[in-house]
Every structure is written in C-alpha cells, then in structure tokens.
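Note that one protein chain of the assembly has been removed; the remaining protein chains are unaltered in position.
Chain IDs A and B follow the sequence of writing; residue 1 opens each chain.
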C-alpha cells in the first residue's frame, strides 16, 4: 500500500509538527519539544500496540517514524516563523494523519482477526487520536479531542466505512474508503467549524453534584 | 458468581455515571462525555490487564461493560436534571463499584497464582481506583483518590480480608468478604466524612524545598 505509506509519512509529519508547536507554545525546552513531537506522532500507535499486546511496539522496532518526527520537530524549532504562514496546510496535514492512522488501526483489527466493529472502532480511534491525547496530558490541557470539533467522530465514521464495505470491495479498498471518509469528514468539520453538542450544567447544578 | 455479576453491572453503571457527570461539569462535548464515562468504568480493568500482560484486555474482547457504560452515559446526558435528586444513591453505587472491582482485582491475583499480598493489594486497588485516576487526569484534576476521603484504604482493607480468610473459607466466600469489607468501610467513610491525615508544609518549608 504505497500510497497509504506516503500518507503515513505525511500524517506523521503533521502530527509531529502539531506536537512541536504545542511544546513551543508551552515553552518546553529543546528536549521537551522533541519528546512532545515524537509522542504526538507515534504515541497513538504505541498505546494501541501495548494495549493489544504487540510488544515491543512497532514504533520502537522500526523507528522510521520516530526519526521522521524528530526531523520534523527540528524543522519546527528552527523555522517556526516561516511555518506560521502555512497554518491551513498544517490542519490539512493533520487531517491526513487522522485518516491514515485511523485506517491503520482499523486494519490492525482486521489482521488481528478481531471481528467486532467495537474493537475496530476502538483501535481506529485510539491510533488516530491517542498521540494527541498524550500530548495534551503532558502539557496540562484537557485533551482537545474530548472538548471540541468533529475529530474522533470522523475517525468513527471512517472505521464504520471500512467495516461495512470490506466484505464487498476487499480490505484494501475498504482501507482507502476509511481514510477518505475520515479525511473528508474532518475537512468539512474544519471548514464549517462544526462542533459536537456540549451539555452545560448551570452553577446551581454543579454545586449540587460537586461540593 | 451471579451476585457479584449483578454487582459488577451496578458498579460499572455507577462508575460510568461518575465519569459522565465529571465530563459534563468540565463541559466536554458529547464524544468526550461518552469517552470519560467508558474510561472511568473500564479503565481500571484495562490498566490492570495491560500491566499484568493479559492482552487484549477483557474490556475489549468482551465489550459488555463498555456498552453498559455508553448507555449509562447517554442516560446522564439526557436526564442529568433528574439524577441530581439521587446524589446519595450515586455515592452508594460508586461504593458498590469500588467493592466489586476490588474483589475482581484480588481474584485475578488469586487465579493468576500470584501468592503475595502485595500483588493482591496492587491489583485490587488498581482495578478499583484506576478508572477514577484516568478520569481525573483527563480532566486536569489531581486524582481524588490521592487527596481525600477513605477510598483506596477501603480497597486495601478489602483485599486483606480476602487474603487472610481465603484459606479458611474458600476463595468464593473470601471474595464476598472482600467486597463487603470494602463497601462497608467506604460507606462509613462517606457517612462520617472520614479523611486520611494530610501533612501540611508551611510556606517557608515549601520554599526551602522547591524554588
């Protein structure tokens, strides 16, 4: 799957850039920025592998994507002033990353002979969003994916596309449809600033529950 | 162990409700509330399984309790105004959950042929409190279990009850005694608002250590 491989590289770079930028925003030092970049890019896959028992995780035995992350982080460190002009491109890269990593996780469910949609969604979403969750926890933010924008939802829809089409079109094409659905849903959400509903407790209700 | 199974469902629901409520308090979106609910309910068991090498974790291969959590979270999302009237019932449910999950973890030590009290306590406390720890980390709170109330202590006493009675009464009954001790200690702590001691550093001491 050469095309997905190219996209995987693109997605890794985008995730690494997002981690490095957040690290710089939080004024981490040089090592911290590198680490945040690498964990954002490969953390979701490591979490997935550890939870599923595929140890040592692929990110360690084949550190290609770790090196790509480090190089990306170095780029951000030295050229962040230039990067600012490309904000929208970064968001698009990130959406590509979400799509690829979701397809990646869903594929692992398939290859691991886990037939349930539940596990496929779990693996797809975890691979796609886990790195960002670790990034946010490291810098003391509530994970973005829990708070705003259609993000995990795009992942879930992508996995469902994979799951329900693979019997008809084969796993290969189903993976591409997973990638494309995730990407397109995410891009639409970015373009129209779509958010999931938030159920706001009023002050009195908060006090009643938590004092 | 049909009765423990019923309690396990009750405990899962209580933990899921607590996760969903905390999520709503922190104004997470719909997906975030569902995720926080599920991780609170099954996170302790997943942590335990992953640390002990039982992968994929049971919560994934048998997702019954994940679905129970999602349904509970949906209930909270739509009916939280009604739930406020039942605050004490929720605390009691949560205590039941602590008791069941503690017994669950202790039992795993037993079945895994780990003979040490230390591992039994580790597994009991981790299963009982791990979900709440993940919940608190996700929403940027210092884990409640480290800060206030007799909570993990109830777990520890429950596991000790299991450990020291199982030779005399058999594992089955010892598990029930673990559950009951944990539950009763926790309920007493709630009723009398019992806390563990806190050793407060004064300002000068803090400065000396951390500048």
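The rule is short, and it goes like this: contacts are C-beta pairs under 8 Å (C-beta built on N, C-alpha and C of every residue); 3 or more make two chains touch, one makes a residue touch a chain.
These figures come from a predicted structure and were not determined experimentally.
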{"item": "Hidden-chain contact residue, picked from the options B:6, B:89, B:173 or B:196", "value": "B:196"}
{"item": "For subunit B, residues in touch with the removed chain", "value": "50-53, 114, 116, 118-119, 122, 137, 140-143, 145-148, 152-153, 195-201, 205-206, 208-210"}
{"item": "Hidden partner interface residues of subunit A, rising order", "value": "21, 23-33, 35-36, 46, 50, 53, 55-57, 60-61, 63, 66, 77, 80-81, 84, 87, 137-140"}
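FYI, only the chains that are shown with their structure count from here on.
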{"item": "Geometric centre distance via CA averages, subunit B-subunit A, whole Å", "value": "29"}
